[in-house]
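Every protein chain of the complex appears in place save one, which is left out.
After this line comes subunit A, so read on.
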Amino acid sequence: ICNDTSQGRRAVEQLRTEAGLERMKVSKAACELLQYCRAHAQSDPLLTGVPASANPFKDKKTCSIL
């Protein structure tokens, strides 16, 4: 019984803290996610695709001199 009530008390206190959190509207939060993506899109190699010369994993075409 001791255990259950102390667990119960902790759960209630945790829920009280969480209930008191300051929240933002989804519309505003979503806008900020969009803004971040937009601001960093150009510097995202997997998104924009980079040429072989800039990506060490992409094999560069080699010229062989015969």
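In this text, a residue touches a chain if its C-beta (ideal position, glycine included) is under 8 Å from a C-beta of that chain, and two chains touch if they have at least 3 such contacts; residues count from 1.
One rule holds for everything that comes next: contacts and distances are computed from a predicted model.
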Fill in the blank from the handout: Its UniProt record identifies the chain omitted here, from "Mediator of RNA polymerase II transcription subunit 31", "G protein subunit beta 5", "Elongator complex protein 5" or "U3 small nucleolar RNA-associated protein 7", as "G protein subunit beta 5"
Exercise for the section: Could I get the residues of subunit A that touch the absent chain, sorted low to high? Expected result: 1-6, 8-9, 11-12, 14-19, 21, 23-34, 36-41, 43-47, 49-50, 54-59
